[in-house]
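Inspection log for the structure reproduced underneath, given as structure tokens.
Omission of a single protein chain aside, the complex is shown with its protein chains in their original locations.
Lettered A and B in written order, each chain numbered from 1.
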Amino acid sequence: MTERDSNKGVDDSDPQAAETDGGTHVTSDSVDAALDDIETTGVAGYNYAYLDEHTKREVRRAMLKAVAIPGHQVPYASRPMPLARGWGTGGIQASLSLLDPTDTFKVIDQGADESVNAANIRRLAADTADVETTTDTTAADVIQSRHRLPEEVLTDEQRLVLQVPITDALRKVDPSDTANRRRHAHQNYGKMWVHLYENVVEYGEINIASRYPTMVAGRYLMDPSPIPRWDVPKLDDADHLTILAAGREARIYAVPPHTSVEPLAFEDRAFTVERFPDQACHACGSTDTYLVEVSEETADEGGFETRYACNDSSFCAKRRENPALSKDHHLDQSGVDWGPGTPDAGDGGETE
Amino acid sequence: MRALGIDPVHDTRQTFDGLLSAMSRPGSVHAVPAPADHAIIATLVDHEVTAATDDETLRTVLSGQGRLNPATPADADVVHILDHTDIDIRDCKRGSLVEPSDGATVVYRVDRVGAEQTDTTIRLSGPGVDGTRSVSVALPEAELSALSAVQSDYPRGVDAVFAAADRLAAVPRSVTMEVV
Partner (left out) sequence: MGYVAVTAGEEVITRAEQLFEKQRVDGDSAELGIDQVDEQLGRLTAQAMSESGLYAPRLAGLAVKQAQGDTIEAAFLLRAYRSTLERYDETVTVDPGEMIASRRVSPAFKDVPGGQILGATKDYTQRLLDFALEGDGETSDPTAEWDVDDAGDPDRLTNVTELLREENLLYEPDEVDSEEPTDTTRKSVTHPPARDAVLQELARGETGAITALGYSALRGYGQVHPTLAEVRVGRLPVRITHPYTEEPVTVTHTEVTESEAVVPVYEKRDDPQFAFGYGLTFGRNERKAIGMTVLDASIQLDSEAEPAENAEFVLDTIDGMDSFGFIEHLKLPHYVTFQSILDRIRSIRKRQGVSAEGAADTGSTHQPAAEVSDDD
């Protein structure tokens, strides 16, 4: 890893360079020179953490407003990134605006560190922000995740960045952002409640799997991103800060620590999490983690069997070493269990 | 920004880290490069936002880089307050119901924050605070009460930062502030 200077590739004696504050300086007196520059200097030609300072300011301003107004979607001028829209460009802009060379960065995609997309994002950050990367949740300062919260409890020293595809819970009831913004302005969520009620009438329960609508700090209806219901209670009164960032839809929102996050439900239809009745992870034996099913062919002709495995692969690896490891093993206090299905869990425990 | 003694990449990142921690845990005090108010303005301000400041050094450096889009305190997105008697916080932008984030970020330069017990103490509760948290700020009660009033029409309001020498604390509009 080469030493990073604040304006790598810029000659300080160049008057133009002195005026740029961390912009990317690409010599372009001719197209050939520009093409050569990219080839030879490669990533080293970019500013610290890839983004230019102008972009970072925009993202940072939006993040601060998002934290000041929990659950409100703050618009920002999202930049094109080397990843396609829909692949975490908001998350990566948020992470790159946060990271510092002393930080350790973890990236997961649907719970897996080894996912190809997570590896790609990790590579971009490692190359341009000079950070250490890890798969250990308890060792990370910043965690960027697509659609999951880790099983291990996050602390007040950690920041979580969630990738968001669709920023508004109200999109389920109205495709128009203009109309929905008015609803948020006046805390007019009647249409969502009617939708939930109709669900119960039709199916006997609220037919929402992930992207479960929640009320933040009693004021804003928020889409927690496509995390499973299993993870929603972890956002409530958490010790850590959660930033939710969308690149394509160009919105950032946030849940500060110690903020109430309540999933919408009816008195006689409580919020419930996913169930894995009589199942355990086939690798580590856990019955208190979010599992995913995997079907494999058996020896019989055309036969297959379904097995369950922990979705949080790094925690599963730890549990394989020590099946009794608690989700807060790394913290001083004990009995702080996180997430449903665990002995001391509060809301969201299995009720059926 | 080097003219201000502020590194445009690393000092602004450190300042942002302080701001983010301060806003997510209102009332907590965080170390940032000094002078804190300059570092904060350098971190937040460019020509995409309007800024109000009487600080000549800041104005010169920012406009030299084409980063100053000046406005009055009533119209600015970022309001730098050197002396609270110069500006009436009630005039600052509070945003609209549809876009409350248009409300201003107000940066007070103060002598002390989180230090002297003789300074005004404010007690905060709400998002970011586990229970309550108190912090002292070298501003008169009247000013902090005025700020509290401006923040009382949630989600509209301003978000305040108190910058003293090499540290800062923040009170976003989401918390309830009691002047003790």
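The rule is simple: contacts are C-beta pairs under 8 Å (C-beta built on N, C-alpha and C of every residue); 3 or more make two chains touch, one makes a residue touch a chain.
Keep in mind it's a predicted model, so treat the numbers as computed, not measured.
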item	value
Touching residue (missing chain; options A:Thr104, A:Asn117 or A:Ser260)	A:Asn117
Identified contact with the non-displayed chain, of A:Asp177, A:Asp239 or A:Glu262	A:Asp177
Sole residue of A:Arg85, A:Lys191, A:Arg307 or A:Arg320 that reaches the chain not shown, by the stated touch rule	A:Arg85
Chain not shown, touching residues in chain A	20, 23-26, 28, 31, 34-35, 46, 50, 52, 55, 58, 75-82, 84-87, 89, 109-120, 122-123, 146-148, 165-166, 171-172, 176-178, 199, 202-205, 207-211, 226-230, 248, 250, 274-275, 290-293, 311
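Quick note on the criterion: only the chains that are shown with their structure count from here on.
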item	value
Whole-Å separation of chain centres (CA-atom averages), chain A against chain B	28
Touching residues (chain side chain A, partner chain B) in the complex	6-7, 18-19, 21-22, 47-48, 53-54, 56-58, 60-70, 72, 74-75, 77, 97-98, 100, 156, 181-182, 184-186, 217, 219-220, 241, 254, 256-259
Contact set on chain B toward chain A in their complex	1-2, 7-10, 12-14, 16-17, 19-20, 23-25, 43-46, 48-49, 64-65, 96-101, 105, 126-130, 154-155, 159, 172-174
